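Structure, as structure tokens:
All protein chains but one are shown at their positions in the complex.
Let's look at chain A:
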Amino acid sequence: MHKSFRFYLQLGFTLLVCAFLIVPIVLSMLAGITDNFFIGLSSGFTGRWIAQVWDTYQVTIWRSIAIALACLVVTTIAGVPLAYMLARHNGGNSRLARAIEELLMMPVAVPGLATALALIMAYGQYREFRGSLLFILVGHVLFTLPFMVRPVLAVMQSSQLSVLEEAAASLGAGLMQRFFGIVIPNVFSGILAGALMVVTLSIGEFNITWMLHTPLTMTLPVGLADSYASMRLEVGSAYTLIFFVMIIPLLIAMQWVTHTTRSRVRL
């Protein structure tokens, strides 16, 4: 089919927007392996900036992974049952459930800075807690909880699940039997979608973490800000490169999962 001039004009604009988003990513990845970015690519490629980041900031990377996994565990344990209540209380038509859903979104809607300050003012005097990774974990859980609850709730609200549950109940299955035997296995795609989102957001969380962190509880994005401020451009770039290597597989997996979940929920 012959494409019109207008098509190419629009395509050109779309490609321009795409370049605006992607070119800086490519640039920073290149800068991270260039010997001297000020001179340019002609100065040759090197792995020493990555090695330097690995030496200086390795611990922040492991810490971020640990927090993200802990966050995933907490949001799953708290979020999946919560989604179940939101889906089933008063037959899924409960004002209380809607109010809870609404409140849960508050830490996402309200700036992270406010949430972080509130946590510090309320719990800052408990030195042990304030200085531990738990303090940061709390911030991350607040921020990511709705992202676990929403996809799980969406799958639970699909008609298929309530039919299955009814069938199980008519056969004499109790509430707990239904929850663990029917609900959890059937909402697995929702849990997976939520899990990927929670891990991705937790690894990248900065607004809350920057206020909550202490020198001993620095996470990856906090380390990034630190390296941008105090290191050479190449070091910051190498660190960003490591961040991308961690986050891009998660993003690709997320796009794949939302695609498959969507087609399942429609069913």
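Following the convention adopted for this analysis, a contact is a pair of C-beta atoms (placed from the backbone, for glycine too) under 8 Å apart; a residue touches a chain by one contact, two chains touch by 3 or more; residues count from 1.
Here is the rule we go by: contacts and distances are computed from a predicted model.
Trainee: Refer to UniProt and select, among "Sulfopyruvate decarboxylase subunit alpha", "Electron transfer flavoprotein subunit beta", "TusE/DsrC/DsvC family sulfur relay protein" or "Molybdenum transport system permease protein ModB", the name of the complex member that is left out.
Mentor: "Molybdenum transport system permease protein ModB"
Trainee: From the list A:Leu104, A:Leu161 or A:Met218, which touches the chain that is not on show?
Mentor: Answering carefully, the residue with contact to the hidden chain is A:Leu104.
Trainee: Of the residues listed, A:Gln10, A:Gln58 or A:Gln177, which one is in contact with the missing chain?
Mentor: Spelled out, the listed residue whose C-beta touches the missing chain is A:Gln10.
Trainee: Against the chain that's been left off, what residues of chain A make contact? List them.
Mentor: Chain A touches the chain not shown through residues 3, 7, 10-11, 13-15, 17-18, 20-25, 27-28, 31, 37-38, 74, 77-79, 81-82, 84-86, 88-91, 94, 100-115, 117-119, 121-123, 138, 141-142, 145, 149-150, 175, 179, 200-201, 204-207, 210-211, 221, 224-225, 228, 233, 236-237, 240, 243, 247-248, 250-252, 254-255.
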